[in-house]
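Only a single protein chain was left out; the remaining protein chains are all shown in position.
Here is chain A:
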Amino acid sequence: MQHDDVIWDVIGNRAFCSFKVKTKVQNFCRNEYNITGLCNRSSCPLANSQYATIREEKGQCFLYMKVIERAAFPARMWEKVKLSKNYEKALEQIDQNLIYWPRFIRHKCKQRFTKITQYLIRIRKLTLKRQRKLVPLSRKVEAREKRKEEKALIAAQLDNAIEKELLERLKQGTYGDIYNFPIHAFDKALEHQDEESETDSEEEEEEDDEDVGKKEFVAEDEIEESDLNHSHFDRVEEDESEEEMEEEPEASGSKGKMPLKGAVFRKKRAYVEIEYEQEMEPVPKSKAT
């Protein structure tokens, strides 16, 4: 016979119930047909012969009912009623099926049904959103990769590689005329030119010297007049050879071409002192005149 009180007395209070979970504050019931989840006299499915629950399977809600008439037939004990997907209609169904049942069970069934529908809605919403997939990292693998990366970095010699690449591009002329560094071949050609121009200039100097010398012999007056006009020309013969050297840098300065200047610079590097000496001399003389 079903003696609910006796059953409750035994399992609820005194002896062991395998579904009971004891915590410090409260007792829970792990029975799958329990309506509230707590271990109470009114919530225990074992200690109540007339009982009802709502359970959910794969998004479908069912109302389970147990009556004392079927207590002897465990296979047929629970009556399963499929509830409508419409929330209001389902509530009406619960009401219809549980008419004349104790208030507590009706109320709790409806509460449970509401909660279930709410979480089903949430599941549907979440599946539409982006699902973040967590990929586990293996510590060993990560450490291995890190080591490999360090070694690869050392092997890469990035700075050297970048510098090499940039110099290659400069050589190939991708930068056009922005940078005025003459390339090797151009350099050599320049050096050839320098040698030629040096020899030429020497010849010119000699020629000019001769010319100047000739002018001297021909007309000294002209030189005096030019002295008044130009501060560059000197009466003294010794300076004339140096004049030519002076004129050259001025002439090249007027032309304004960089490579020539470079050539002159290269030539003049050995002769810097002489330049300064030359420049010193005419200045005081011009002041004098």
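Assume a contact is a pair of C-beta atoms (placed from the backbone, for glycine too) under 8 Å apart; a residue touches a chain by one contact, two chains touch by 3 or more; residues count from 1.
Here is the rule we use: contacts and distances are computed from a predicted model.
For the chain of the complex excluded from view, the name given in UniProt is "Ribosome production factor 1" [choices: "Ubiquitin-like 1-activating enzyme E1A", "Ribosome production factor 1", "Ethylene receptor" or "Septin"].
In the complete complex, the hidden chain is touched by one of A:Lys85, A:Lys148 or A:His192, namely A:Lys148.
The residue from A:Val25, A:Ile99 or A:Leu158 that touches the chain not shown here is A:Leu158. As for the chain not pictured, it touches chain A at residues 129-130, 141, 145-146, 148-149, 151-153, 155-156, 158-159, 161-163, 165-167, 169-171, 175-176, 178-179, 181-184.
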